[in-house]
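Note that one protein chain of the assembly has been removed; the remaining protein chains are unaltered in position.
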Amino acid sequence: MKYETVIGLEIHAELATETKIFCGCTTRFGGKENTHCCPVCLGMPGVLPVLNRKVVEYAVKAGLATNCTINRFSRFDRKNYFYPDLPKAYQVSQYYYPLCEKGYLEIRGTFGSKKVGITRIHIEEDAGKLLHDAEDGSTLVDYNRGGVPLIEIVSEPDMRSAEEARLYAEKIKSILEYTGVSDCRMQEGSLRFDVNLSVRPEGSNGLGTRTEIKNLNSFRALVNAIENESARQVKVLESGGEVVQETRKWDDVTGKNTSLRSKEEAHDYRYFPDPDLVPVVLDEEYIDRVKRELPELPDVRSRRYVEEWGLPEYDAGVITASLPLASFFEECVKEYGGDPKAVSNWVMGELMRMLNEKGIEADGIPFPAAHLAGILRLVDDGTISGSAAKRVFTEMFETGEQPKVLVERLGLSQISDEKVLTEVIKRVMDKNPKSVEDYRSGATKAMGFLVGQTMKETRGKANPALVNKILKQLLDE
Amino acid sequence: MITKREVEYVAGLAKLALTYEERDRFTEDFCGILEHLNRLDSLDTDSVEPIACILPYNNVFREDVVEPSMDGEKVLENAPDSLNGCFRVPRVV
Partner (left out) sequence: MYHYMTAHQLAEEIRKGNASASEIARSAMDRIERLDPEIGAYITATGDRALEAANRVDERLAKGEAVPPLAGIPMAIMDNICTQGILTTCASRMLYNFIPPYSADAYERLEQAGSVLTGKTNLDEFGIGSSTQGSAFKKTYNPWDLGKVPGGSGGGAAAAVAAGMAAFALGTDTGGSIRQPAALCGVVGMKPTYGRVSRHGLVAFASSMDQAGVVTRDLRDCALVLNHICGYDPRDSMSANVAVPDFRAGLGEGIKGFKIGIPSEYFGEGTEQGIKERVQEAVKVIEGLGAACDEVSLPHTEYALSAYYIISSAEASSNLARYDGIRYGYKAEDYTDLEELFVKSRSQGFGEEVKRRVIIGTYFLTSGKLDVYFIKAQKVRALVKADFDRVFEDYDLLVCPTSPVAAYSDQPAGKGDGHPLNTCLPHTFTIPASLAGLPALSIPCGFSEGLPVGLQFIGKPFGEEALLRAAYAYEQSTNFHTMHPQV
């Protein structure tokens, strides 16, 4: 029997605020343990939370950018459970009245394009960090991250493959980057995925028992975990077993996917409205203002590239997916002034290749966009050949030097001086009277040989177009 | 009505351990309390909005401006057990 995988994602994103959600402590990543803490984010007796205004603005932005309804009334609830990383023994979240609901995103891939529903986006606080590397084998608690504002974006179970889940997650990431809602530094854990996954016989529309895989913080982990878990569930079912509803853990290093039923005690979080916080009530005017402040979003930008600049759908999609890459591309187009398509060929080709090779993100491109524009111009005005341009680019990626400088240093500039070329060509013709004869007696392909010889003479520096032109003239005399 | 098992379950959620004597006594007390509280059922409250916050306030915010945090020693001053500037707990996997 063939099986279909049903996937829903819960994405936690740390907001790009300066301070924590309920206190003035910095949200800066890292720092010595427990030095970004105060009585409020340590949950000390008698101190109280006051909501960071920016948190609401960012959450509304995220909601608008994902086609959500922004609820005029939302409120905070306490999610009660004991864990060392949770200083108050409850997490302040939005359970009964979330800020955003009923949104969707469109994703495009090998399956074509489809909508993924967004159930809700709510605000909550992050927990502290547990460190397990203490010399005495104990666990140490660092509350620097405790109280950092998060939004949790909950999708509908609309995805059917790891590819769809990856595209959806990437789309969320780029939207959060474009809107400046989150810096999405995945290596710092500021974007984390929880996967809800079940499988069912293809064609059936009932849902199978689902498992949850928590805290995946790279796209690779997301894809591997999904493929691994759906395979596991299919195996269980095919061997006549039953999938157990449980939370599972994906280990990116070992590639293992293990049950995490550590917490034996039943989960009853006893959600109730937090009596220390007042409701958030938003009016049209506020929401319109935030809407006006929204930047151009990836889809819109992608469409612009296709319609105004004639980029292929695919290229436009790839370039706009990453805000820094799109910004680099646009600046390069501006600097270059020529055909954007030529620029996108370089970006999609050489640039992407080097970035992947070096494992560098688009925000780490080691030279300014103007440099790439420079290379394109040098090719256009015939200073260098296309192949030379690639060498310059590779070198430029290493050193960040100006293309002109590199062309000099590598001695790659072409000979485009007609006098000089004419002399070289005459010499070549004198050395190869046979070929000249052949050509003149109609065997025109002999010309190719002479061109080759000319290039050899000039060690490849001759401007091919000119060589052809001049040689033809001389032969046809 | 509440059973001994329910009392033990709820005490567990609250991370409290009861002796058998306490459990039995609490269960008995709670039964009496719940019975008394059930008088509230006689009130028709279907059309009543529950009050979570007695003040009519909305939208109380602070600005997103960094304030100094506590210095590390102060954070741990009241900590029963600490190591390397962190709070220490038994190993959790």
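Observations
To keep things simple, chains are lettered A and B as they appear, and every chain counts its residues starting from 1.
In this text, contacts are C-beta pairs under 8 Å (C-beta built on N, C-alpha and C of every residue); 3 or more make two chains touch, one makes a residue touch a chain.
Keep in mind that this is a model prediction, so the values were computed, not measured.
Among A:Gly43, A:Gly382 or A:Pro464, the one in contact with the hidden chain is A:Gly43. Among A:Tyr3, A:Tyr90, A:Trp346 or A:Tyr439, the one in contact with the hidden chain is A:Tyr90. Residues of chain B in contact with the chain left out of this view: 2, 6-7, 10-11, 13-18, 22, 26, 29-30, 32-33, 35-37, 39-41, 43, 45, 48-55, 57, 60, 62, 70, 74, 77-81, 87, 89-90, 92. For chain A, the list of residues touching the undisplayed chain reads 39, 42-51, 78, 80, 82, 84, 87-90, 139, 141, 268, 270-272, 275-278.
Assume only the chains that are shown with their structure count from here on.
Each chain gets one centre point, the mean of its Cα atoms, and the points for chain A and chain B are 41 Å apart. Those residues of chain A lying in contact with chain B across their complex are 17-19, 23-26, 32-39, 42, 44, 50-56, 75, 80, 82, 84, 130-132, 134, 136-143, 262, 265-266, 268, 270, 273, 275, 277-281.
Chain B contributes residues 9, 12-13, 15, 52-53, 55, 57-72, 75-76, 78, 83-93 to its touches with chain A in the complex.
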